[in-house]
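Let me begin by handing over the structure; questions about it come next.
One protein chain omitted, others in place.
Moving on to chain A:
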Amino acid sequence: MSAPDATPAAAPEAGAPLVVAEHLMKTFRLGHGEQLQALDDVSLTIRRGETFGLVGESGSGKSTVSRALLGLLPLDSGSVRFDGQEVTRLGRGEMRRLRRRMQMVFQDPFAALNRRQSVAQIVAAPLEAHGVGDRATRAARVAELLDLVGLGPAYRDRRPREMSGGQCQRVAIARALALDPDFVVLDESVSALDVSIQAQILNLLRDLQRRLGLTYLFISHDLAVIRYMAQTVCVMQHGRIVEQGSRDELFGDPRQEYTRGLMAAIPSADPATERHRRRSAALAEGVGA
């Protein structure tokens, strides 16, 4: 640790907490008077400039956590601080200003895009909403963003319905980057992409992070991708955080049975190994049941 006076107080320090969530609780109604504990005492700290990986089985609460962090979900209790500000208690104006600094790429790319708008309009929308630049600078920025995600000018006038799943996903990523945010939530954002485009986008995200000091919350079911991207990894199960640690800790020595199970289930791109792995997993499950 450096002495406190070594850095000027104003400059945000890399590694300082950016998003701090404490004791988040959320229940949803499940019908017949039953409730679902979607978040059960979730606490986490995301540091400036890092990629925080979130993994866990389908329905474990990953997307719900991310919505809570962005102030998009009314909580039963708990607190979320973004850069020192309590997100849950902000007025509309303050929230609007904060929104600019935090962006999200949603899990379902088709549903998240307005199907009546063209690609250029979709990517320009946040710029317009926040009154950034004039028409010409906005158009230039849109072109630059589309180029970044590997979509040439030919896609400018396409509508979401006229594009493939992976192309829609890249439009969503371009839109999220439009306002130069500090914090971006990427919820299964590269899952719909083929390996090569996925690699391009992951390289791009890491590059932007290095250049601009971006902070990511990265949700993915793909542990190989998580390992490559995240410095800190958090494992969720049934609305709770069951394990949290550095990449090396998690991948080198997972302590929880549950985490070890996830690791063992990573598919391999080799037909013989993969078939054998899946059959023995199925057998093991059959014996356990």
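The rule is simple: a contact is a pair of C-beta atoms (placed from the backbone, for glycine too) under 8 Å apart; a residue touches a chain by one contact, two chains touch by 3 or more; residues count from 1.
Just so it is clear, contacts and distances are computed from a predicted model.
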For the chain omitted from this view, which of "Formate dehydrogenase beta subunit", "Sarcosine oxidase subunit delta", "Ferredoxin" or "Oligopeptide/dipeptide ABC transporter ATP-binding protein" is its UniProt protein name?
-> "Oligopeptide/dipeptide ABC transporter ATP-binding protein"
Touching the left-out chain: which of A:Asp157, A:Asp180 or A:Asp270?
-> A:Asp270
Across A:Pro17, A:Gly133, A:Gly165 or A:Gly245, the one contacting the chain not displayed is A:Gly165
Touch with the omitted chain, as defined above, among A:Glu86, A:Glu128, A:Asp157 or A:Asp194 | A:Asp194
Could you list which residues of chain A touch the chain missing from the display?
-> 28, 30-32, 34, 55-60, 63, 107-111, 150, 152, 154, 161-167, 187-188, 191-200, 202-203, 206-207, 221-225, 227-228, 251, 261-262, 265-272, 274-275, 277-278, 281-282
